[in-house]
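Excluded from the complex is one protein chain; the other protein chains are retained at their positions.
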């Protein structure tokens, strides 16, 4: 019994299915271009064996443990560490067994699709994961993880990755990236500049972060001009190690376009910690515009991920910290929010801003109309909760008619779950081919065009949009 | 000519259709679990014959007369009573004929599906209802309604209902429920605690309602603590007659989590009628949290139905009163609104809160992410205007990938239209089976899993979620 059928994710109608399969056949083996993700550069630098199956596949994956928690399980029982060091389950096999028994809760979710694909293609398992098969699966995975051919660099090559971007704080010394470069290994791992910790006055330790930014950049972060210069220097340092993009996670898409005097005055209050909540929000807004201007200058592509309310449960945040599945999307405005940034650089062909959303209502109403006219804007793929077959389909249906395909940027896996990367790209390629096959079958597109587009969506657009 | 085809609501593609039919075949005859609805407990207590076809099927159904009104008809011509007693049509046959002539306006609506199903399966009619067939239909229905086998208890048994919940005000004496229990009849009719009239300061007669609440509960509703105690006592009285749930219709999903002192002070102002609009809204918000706490304590499952703007037309409200089709959905926030309640009980596995929405944009953006992590939350089914094939399909497509199936609660018929109950459950079972069949055909789910899920969605989840 195969876990992943060759026709997986293709529509049932035989004509559409056959064409989708043909299209997919021409892109299935294309190299993976992964321009946005969260794998750890140390993996590639150190090339150590991965730990046990649970530590690799369960414990760090908030898609997994949030669902288990929603069904009444305790995070501690799945090895999720507590901030205060209160003990949690550490035995990989125990965690794996618990997960296997609850795996049916993931029916209908992309987690299920990714994991089944990974079990089959990476670990050669073809029995469904259940309580009954848990140990056999665990043993088989553990055995493979102990072999050299499952070290990070070997997996990178096995996965046919052409280039992968990590996400790195502005204060990161990039030593792993330097080590990779110096190692002579020919894998292409590039950093991405993520300055939230030195841009968001509400970030933990913001003032100290600016001090460290001064140290690491050699610029004086005590003044607005020096602070901007520090960013420029750090961006250049990232570029020197291969970065082609920046990434910005903000609560909203608000941007601002203050005069230099206004911005400098605002920076002083933020720097001193005397800014109120409105001023802190205004500072974040201003910084998006500054980053967009720098994008036009230095060519780093800018990514904006707005609209998540982080750490919704104060109690869970206090016990477990960030990124525990309690980041919840909110309604997000783009039309008014982006106007200041677009006034500054929207029609500048050197600038490139990729927009993401967790609020799908904005696709047809706001994002496709904006990206369909401003040369500086492109649409990021269906993201996070929408990185899924239905989410991707809705993305194409909502955006294509207004923005076309060429104002989109291909797929992002956006993941720290390294083994799932091929699965994620495979889902995206299949869903896009299914969409194209429907257009051809409905005579809205010619077959030759669909072949070109399948290649662009799987490979070409990501390289072009991210300047990789 | 059959009004309802065996393949009704199944997708056209033969493979999906065949599988959908197989799945449906295994759940079609499962008993009906109806955990939320508005049938009148007196029907089951008194077991009287239903009146004429129009009074049973047309006059009380606001889905029907709102559409007729939108097409230029007068409500009076369909027997809808006026508040001032101005005369309205009373002849059942006249009303029925008028309706039959306008029945084509319902093409494409669930009302049409429910009525055709009811005509065929309950009244053995297989000709389309039109002006030309109106009298034949009327006579056939009237004849059956006069027979003992169409009395409420007989229909309950014919419909294969296992349990049905009614909705009962906090001040209801539950005499009908007591009479049913004492009658020895083995039908299971359970009340649901709906306290809007004693929770919402804007409800007509709120102050007098609190006095009656004191009388009926024996608690002192002059103080905050006594008022809460009155709720606890009434909840216990409902539980004693089989209730497993409460139901709360609020304009928004706002919740609050005040200190005891703040809440007591707010109650005093509300009790005295001196609270302003903001305070009255805050009181409603606080009461959702109080009810959620009581849910954790006494185990009654809590249902929240926010987001309807009631009685949109002042003129129609003045002439005909409530529930005349002028309740219009509005945009509804959940992420911020529910945070106080979730801070109080969201991670408490004893609590259970079922959320409904009339704003479908919240499904993928807010509700599925919230229900996919908080153990106290579950998602109610597509409701009211979305209790329809497209509405249910969109519900599954928007929520499953993030919240899975097991954070949903099965189907609610939510109706006072007793004869339509089997039709409504049948639509839900068919649409869910069609959705599952698509997942299987696209190899996103195994067939054996789909069979388990079909049973859960049709039967198991409702029993479990509502603790029935």
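Every chain is named by a letter (A and B) in the order it is written, and numbering of its residues begins at 1.
Quick note on the criterion: a contact is a pair of C-beta atoms (placed from the backbone, for glycine too) under 8 Å apart; a residue touches a chain by one contact, two chains touch by 3 or more.
Keep in mind that this is a model prediction, so the values were computed, not measured.
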Missing-chain contacts on subunit A, rising order, are 11, 13, 15-16, 333, 335-336, 339, 342-343, 346-347, 349, 361, 364-366, 368-375, 377, 397-398, 400-407, 438-439, 441-446, 449, 452-453
On subunit B, residues whose C-beta touches the chain left out of the figure: 4-5, 7-13, 66-67, 69-72, 104-110, 112-113, 128, 309, 312-316, 325-326, 328-331, 358-361, 385-386, 388-391, 394
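Simple rule for what comes next: only the chains that are shown with their structure count from here on.
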Cα superposition of subunit A on its sequence copy subunit B - rotation in ° rounded to nearest 5: 120
Would you kindly tell me how far, in whole Å, the mean C-alpha position of subunit B lies from that of subunit A? 40
